[in-house]
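Structure below; questions to follow.
Excluded from the complex is one protein chain; the other protein chains are retained at their positions.
Let's look at subunit A:
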Amino acid sequence: MSETILKVRNISKRYRNTKALEKVSIEIKRGMIYGLIGENGAGKSTFMRTIMGLIKIDEGDIELFEQTGSKGLQHARRKIGQSIETPALYPDLTARENLKVQAANGGVSEREIDDLLRLMNLGNTGKKKAKNFSLGMRQRLAIALTLITNPEFLILDEPTNGLDPSGIVEMREIIQRLVTERGITVLLSSHLLDELSQVATHYGILHDGKLIHELSKEELSRETRQYIELETTEIQKAVVVLDELEIKDYEVVNGTRINIYEHIDDVAAINRSLVLADVNVLRIGTTRQKLEEYFLQLTGGNTHA
């Protein structure tokens, strides 16, 4: 069984009368890319900040790299890299100088600076100050800062926020490269499930400070995959026809509806077989539940997501 990187149990955080987090429990194992999804104000950033010790929790336990207690967590946090919301940079320093500062903060050598600048396509920024960087460049520099201390666990809060489509693709590639090449475990957040679905291996859905659902990539693709929706008044006869067609992956949803998950391109052939078998077909066609619809369904239809 793979090592647990982060285990939080029933953590809660309250700001005056607002509950920012309510009994949230999450376990992240080594190698996972855990996507935290939630609309703005759902508690994603608060959750990440509690892990990094930036805000104090009111109740619950945090276990990081199997360490607990304030001293243990403080020690374990040396293995974390983070970029929360807007990139935290020194605007009057160059990319190299920003990295030098972070290397000093982490007490690590400056040897990797050149490699990181190249890795993040910032090698040719020279004396350009961070305040003159584009948002994409700042995001990439923020990731480079997190990597200078050689973290085993990376926490990225909305890393694609404000980026253009090419920037989003680039950021996605960087994250995937970090996981495959450096074996880093990642916790990242977004309010866009569609975007997260392209990188994450596991998902946690936060809503109003509560973790309302957790699922793996496979479960998500099963929940949101394309399928044939068949409506008929004769379910049993339809099932016999599907068996004859050697269709095994289907689900009888209710007394009039069957969802068929294979032979998606053979709608016409399936319909013909049903009609030939004298099955009364009310409607047949392919359908797909969009990721965003799935998310809205879970969160009760908040349109901000």
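Just so we're on the same page, contacts are C-beta pairs under 8 Å (C-beta built on N, C-alpha and C of every residue); 3 or more make two chains touch, one makes a residue touch a chain; residues count from 1.
Note that contacts and distances are computed from a predicted model.
The subunit not displayed here is recorded in UniProt as "ABC-2 type transport system permease protein", chosen from "Xanthine dehydrogenase family protein subunit M", "ABC-2 type transport system permease protein", "Aldehyde ferredoxin oxidoreductase family protein" or "GSCFA family protein".
Shown as candidates are A:Ala95, A:Leu145, A:Leu230 or A:Leu274; the residue that touches the absent chain is A:Leu145.
Residue A:Val101 is the one among A:Val101, A:Ile212, A:Leu245 or A:Val267 that touches the chain missing from this view. Although one chain is not drawn, the whole complex shows that of A:Arg49, A:Arg140 or A:His202 it is A:Arg49 that touches it. The hidden chain makes contact, of the residues A:Leu6, A:Leu21 or A:Ala76, with A:Ala76. Note that of A:Val24, A:Ile84 or A:Val199, the residue touching the chain absent from this view is A:Ile84.
If you put the missing chain back, the residues of subunit A touching it would be 49, 52-56, 73-78, 80, 82, 84-86, 88-93, 97, 100-102, 104-107, 145, 149, 155.
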